[in-house]
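Dropping the structure in here first, questions after.
Just one protein chain is left out here, and the rest sit where they should.
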Amino acid sequence: MKFLIVGDIIGKPGRKALKYYTISSPGTFDVLVVNVENSAGGFGINRKVYEELKAIGVDVMTSGNHIWDKKEVLEFVNTPDLLRPANYPEGVPGRGYGIYEKKGVKFAVINLMGRVFMDPNLENPFSTFDRIYEEIREETPIILVDFHAEATSEKTAFGIYVDGRASLVYGTHTHVPTADQVILKRGTGYVSDVGMSGCWYSAIGMKSEDVIRKFLTGLPQRFEVEEKEDVVFNGILAEIDESSGKCLRIERVQKYITREEFKEL
Amino acid sequence: MKFLIVGDIIGKPGRKALKYYTISSPGTFDVLVVNVENSAGGFGINRKVYEELKAIGVDVMTSGNHIWDKKEVLEFVNTPDLLRPANYPEGVPGRGYGIYEKKGVKFAVINLMGRVFMDPNLENPFSTFDRIYEEIREETPIILVDFHAEATSEKTAFGIYVDGRASLVYGTHTHVPTADQVILKRGTGYVSDVGMSGCWYSAIGMKSEDVIRKFLTGLPQRFEVEEKEDVVFNGILAEIDESSGKCLRIERVQKYITREEFKEL
Amino acid sequence: MKFLIVGDIIGKPGRKALKYYTISSPGTFDVLVVNVENSAGGFGINRKVYEELKAIGVDVMTSGNHIWDKKEVLEFVNTPDLLRPANYPEGVPGRGYGIYEKKGVKFAVINLMGRVFMDPNLENPFSTFDRIYEEIREETPIILVDFHAEATSEKTAFGIYVDGRASLVYGTHTHVPTADQVILKRGTGYVSDVGMSGCWYSAIGMKSEDVIRKFLTGLPQRFEVEEKEDVVFNGILAEIDESSGKCLRIERVQKYITREEFKEL
Partner (left out) sequence: MKFLIVGDIIGKPGRKALKYYTISSPGTFDVLVVNVENSAGGFGINRKVYEELKAIGVDVMTSGNHIWDKKEVLEFVNTPDLLRPANYPEGVPGRGYGIYEKKGVKFAVINLMGRVFMDPNLENPFSTFDRIYEEIREETPIILVDFHAEATSEKTAFGIYVDGRASLVYGTHTHVPTADQVILKRGTGYVSDVGMSGCWYSAIGMKSEDVIRKFLTGLPQRFEVEEKEDVVFNGILAEIDESSGKCLRIERVQKYITREEFKEL
């Protein structure tokens, strides 16, 4: 089964890039999983954007630290196809993993968040995976993990920790695609970060002048999505064996798109 | 002029990977610049390793936060072809940039370190660049920057900040290669991280079992270089126009090498 | 000359505590210096609060990381009696120190911010002090420093670093008063934190239920000033020798005030 995995999509340019790519690459994937934590104006998701993404054909949405940015999300965060990191403490709204079915094949998606350089108020993502894995491994061998984290040590260690148990571990959050996609020794596909989709001449999707001003002055800045530059679409195409859950193939997908090409969308 | 840029090389496997690649790719580059902060046993550099790297043909060595790990480095940190980040405060031993010449062409290398999630005791890398740029732009238009940093926001913002002034900005420190190499709008070649060279089935070059134990228990661990796995060599090949200093081409170089292939080294 | 130093005052309860204390302790001090970074609703300062504090008799206002919380502050941040940390980079609005005069005596106040666990985009507070000290030591030997910082290592090290040069170094920012007030060996009065003024049954001045929920869930919370509890006033009374600038006396001032006592204000 072929999964197209998309990392953090940044506002409108990110959503357009996703639409452009999926339209122009029909039949190349069976399931579409997208990280939506920056999909609405760069901060969180709202219902309008959720609907737009469903219309594009997104099967499962994952997220991360920005999932709560729009208050509105609390109204629909329990929707089964929208995940927030599973290692939020008990009692937090929403769900951290789900079992889905498409074309007659069951698969699981788990969303986790790292703790290094991030929010220390989360539960341990390593032991949280262990717990969820116990619950779902009877249901399906196809297990995807969006590991939303900053530190490469935490990401690579996690990948090896679950090697042979997860089908695919892919990082999100840094907004920069990494060139380390690989099939680990026991069959888990791994990449440290899928990277963002949005305007590429930017500071991880946001207007660079504001971010530069932050570093030059230390003054708080209001960050806005860069919308006037050309766009890059970043994704990962992973083929998973349906009976064993092993990763058969993991490939980077990257498409630079000019504003001209965008006009029609 | 063609530069082969190598990121953090991790201990003996990293040095071997460097040797293997340079031997097997003769004539593909004019200048070799390597980040050596993890070259000696994963922590810093000593004189023996320095000599070994010179024998391999390294022209300029850059570094980062780990440069001071081996006390011995203080004896030779003033060597002109060894750099430590230029934004250490005044009075710190060593130099942060240099102007070099090879095949009759002058070029500058600047080493800087980011501050986000790193040591807050450094000077501002953005304004430090401005100051050094004023000093060296009359000497040569070819200016390379090793920006040793954790946060992708700081790295991408820095790249755009110096676009049109530097010839090439490449990140190091995360030990994971990024797939965002690009020529920015005003001619600066950019990549967020060159990635490490060392054993790839590891936690950023170190034995994964120790790093995993750290994340499972919170107990301090002694990290050691992974030496028993196959190796990856990561680099960036950048061609810079000698008269304008613009980047003409930037390409990722990546070579997976099995232990078998290593035996002869 | 006697200085009453007040740390972070938290919203309306903090302003009332200040008013209450100054009214009930007439003649006990010559100069009143107050940290105002949380004075308006817990976040920053606005013009109305600025005027209210002037009416209470505040001579000099210092601040810290929260100074920019209310946009409005940019309109009056250049007022000479309002300081923001002096180690913001060049070009940032406002001033970081000033020389004032009262009862015919000149004195200087310097505002600095630490970097450990705080904003890494600031200049070095140690060398910034050196620079300012060079500029002002001819003007007056009476030099007060509000060192707004988190880490006790940075605060205590700074105190000893300027021992014999500053008259008084007092910490702010943690909102908790420390019991280490002392005259250092070369005559500088020192205390790690003055502590906040505001409702004491709270999480550093804010409603505790929100802060607790943050630690229990990791979810973002909207923090509000606690206004329904009894109040504590925390300050430092320091007597400085006018000719030598040495600290003669440093004493903690602490007054718990019930809501009953508050009614009249």
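The first chain written gets the first letter, and so on, giving A, B and C; residue counts start at 1 in each chain.
The criterion applied here is as follows: a contact is a pair of C-beta atoms (placed from the backbone, for glycine too) under 8 Å apart; a residue touches a chain by one contact, two chains touch by 3 or more.
Everything numeric in this text was worked out from a predicted model, so none of it was measured.
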Touching partners, among the displayed chains, of the absent chain: A, B, C
From C:Asn87, C:Asn111, C:Thr174 or C:Ser197, residue that would touch the chain that is not displayed: C:Thr174
Of C:Ile204, C:Ala238 or C:Ile257, the residue in touch with the unshown chain: C:Ile204
Sole contact to the chain not displayed, among A:Ile56, A:Ile99 or A:Val116: A:Val116
Contact footprint on subunit B, counting only the chain that is left out: 68-69, 88-89, 91-92, 119, 121-122, 214-220
Residues belonging to subunit C that touch the chain removed from view: 117, 124, 126-127, 150-158, 160-161, 174-180, 182, 184-185, 192-193, 195, 200-204, 206, 208, 211-212, 214-216, 234, 252, 254
Residues from subunit A at the interface with the omitted partner, ascending: 89, 115-116, 118, 120-121, 123-124, 127
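Quick note on the criterion: only the chains that are shown with their structure count from here on.
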Lowest number of touching-chain links that must be crossed from subunit A to subunit C: 1
Dominant interface by contact count, named by its two chains: A-B
Most remote chain, CA-based centroid, reference being subunit A: C
Separation of subunit B from subunit C, taking each centre as the mean of its C-alpha atoms, in whole Å: 43
Whole-Å gap separating subunit A and subunit B, where each centre is the average of the chain's CA atoms: 29
Multi-chain contact sites of subunit B, meaning residues that touch two or more partners: 124, 127
